[in-house]
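Okay, structure first, notes after.
Excluded from the complex is one protein chain; the other protein chains are retained at their positions.
And then chain A:
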Amino acid sequence: MGRTLAEKVWDDHVVRRAEGEPDLLFIDLHLLHEVTSPQAFDGLRKSGRTVRRLDLTIATEDHNTPTLDIDKPIADPVSRVQLETLRKNAAEFGVRLHPLGDVEQGVVHVVGPQLGLTQPGMTVVCGDSHTSTHGAFGALAFGIGTSQVEHVLATQTLPMSRPKTMAITVDGELPEGVTAKDLILAIIARIGTGGGQGYVLEYRGEAIEKLSMEARMTICNMSIEAGARAGMIAPDETTFAYLKGRPHAPEGEEWDAAVAYWKTLRTDDDAEFDAEVVIDAAELSPFVTWGTNPGQGAPLSASVPDPASYEDASERYAAEKALEYMGLEAGQPLRSIKVDTVFVGSCTNGRIEDLRAAAELLKGRKVADGVRMLVVPGSARVGLQAVSEGLDVVFKEAGAEWRHAGCSMCLGMNPDQLAPGERSASTSNRNFEGRQGKGGRTHLVSPQVAAATAVLGHLASPADLSDADVRTPAGV
């Protein structure tokens, strides 16, 4: 019988297989950041171990980094210690590090792909659950805990039990104005936050094949919000074109050998998945969340659901709690929800295409009075690219704040946070209670919905904007 993409990549990385034991997998790329690595380096030090493969390891700073005044000392002493700890560990153990202020600094899941370090058929790990992002290249990529970070540093391997596989087939074409973010939010609402638990998801079908690499990263990024450790998309010409010429992409004969291998990384026609979900792309529309987990979402055209409509008692209770926390009423149209803050950025939607999409809608328009909009590029390079295209000017003329790269308000470990009771439309990945700041309320949206919401002051899609909103001549 044939094998799925995930099974092929898995099999190619088995270092050791023994009856009754998890497989020992080789790890091709280990990404590090300041939050989940200090205790791992400490463990190495205590046991007198070193980093086995410095040439497969790279670190950057993202979770704690400020997005303003990056040339000044970091104000929060605890954040500063954590960043200094990473710098000390990188120097002591010899790990390549891109610190704050470096041109290659940024959110770890934006940095890896843009350097060309993430390639098809690789195993990629990082002490961060959104490592699933790299699956967009046909890599098997998953988040790990700090004990596993230490394990990979010491051995470049991980003992892992083979996951099951689930196909998410998206047939047809996404309607105009419907993005990868809307699609993944709809998938999570459909299968639930635990639906992918124990599985590697493979996104396939016509709608997926038509997506750009950046849109594919948005999809795979949020696999973890459906409970799946990894999500994958088979590599194709779109993938190869994205990689060609990147700093760490193979060249010459090596490129040819790599592409020949990459082309084998497709699920065989006679392979069987353990589960399959089919989605009709044509039925989708802009999608937003109303609750406090990423599965609590609905089309923007819908209303806040009535908890009483849930048959399952624990879901009903979760919906009641969510409405209470979010300060929403059952039956209230989602479009009527007013926001205080709009955040564009994160490993989900902080790449150049995301910034272009938001800027296109903001061009000549203004952020609504009383709304604060933060635009945070996913990496320093994305920021530079945006500046070279004049996007920063568009954002600033619209009244948005243009910031430096980092995780920023996605999780509020730096000063970019919501105040208690404040409500955001956010292009990030988690709407958990307090995620963006204590008492903060988060609605997950696409960059396009974020931009339209910023202009109108309430949850809105680009279709809600009219030419009348264009108040000033275009900035560029």
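Methods note: a contact is a pair of C-beta atoms (placed from the backbone, for glycine too) under 8 Å apart; a residue touches a chain by one contact, two chains touch by 3 or more; residues count from 1.
As a working rule, contacts and distances are computed from a predicted model.
**Student:** Using the UniProt record as the reference, specify the protein name of the hidden chain from among "Predicted Zn-dependent protease or its inactivated homolog", "Phenylacetate-CoA oxygenase subunit PaaC", "Transketolase" or "3-isopropylmalate dehydratase small subunit".
**Tutor:** Result for the unshown chain: "3-isopropylmalate dehydratase small subunit".
**Student:** Please identify which residue in A:G198, A:G364, A:G390 or A:G457 touches the non-displayed chain.
**Tutor:** The one listed residue touching the chain not shown is A:G198.
**Student:** If I consider the whole complex, including the chain that's not displayed, which of A:L24, A:I70, A:A330 or A:L384 touches that chain?
**Tutor:** A:L24
**Student:** Which residue among A:G172, A:G364, A:G390 or A:G434 touches the omitted chain?
**Tutor:** A:G434
**Student:** Using the definition of touch stated at the top, determine which of A:D171, A:E209, A:E315 or A:E422 touches the missing chain.
**Tutor:** In the full complex, the listed residue that touches the missing chain is A:E315.
**Student:** Can you say which of A:G116, A:G177, A:G205 or A:G364 touches the chain missing from this structure?
**Tutor:** Among A:G116, A:G177, A:G205 or A:G364, only A:G116 touches the chain that is not shown.
**Student:** When the complex is taken as a whole, what residues of chain A touch the one chain not shown?
**Tutor:** For chain A, the residues touching the absent chain are 15-16, 20-22, 24, 26, 28-29, 35-36, 38-39, 42, 47, 49, 52-58, 63-64, 76, 78-79, 81-82, 85, 96, 116-117, 119, 122, 127-129, 142-148, 150-151, 154-157, 159, 161, 193-194, 197-198, 224-225, 227, 229, 247-250, 254-255, 257-258, 261, 293, 314-315, 317-318, 321, 411-413, 430, 432-435, 438.
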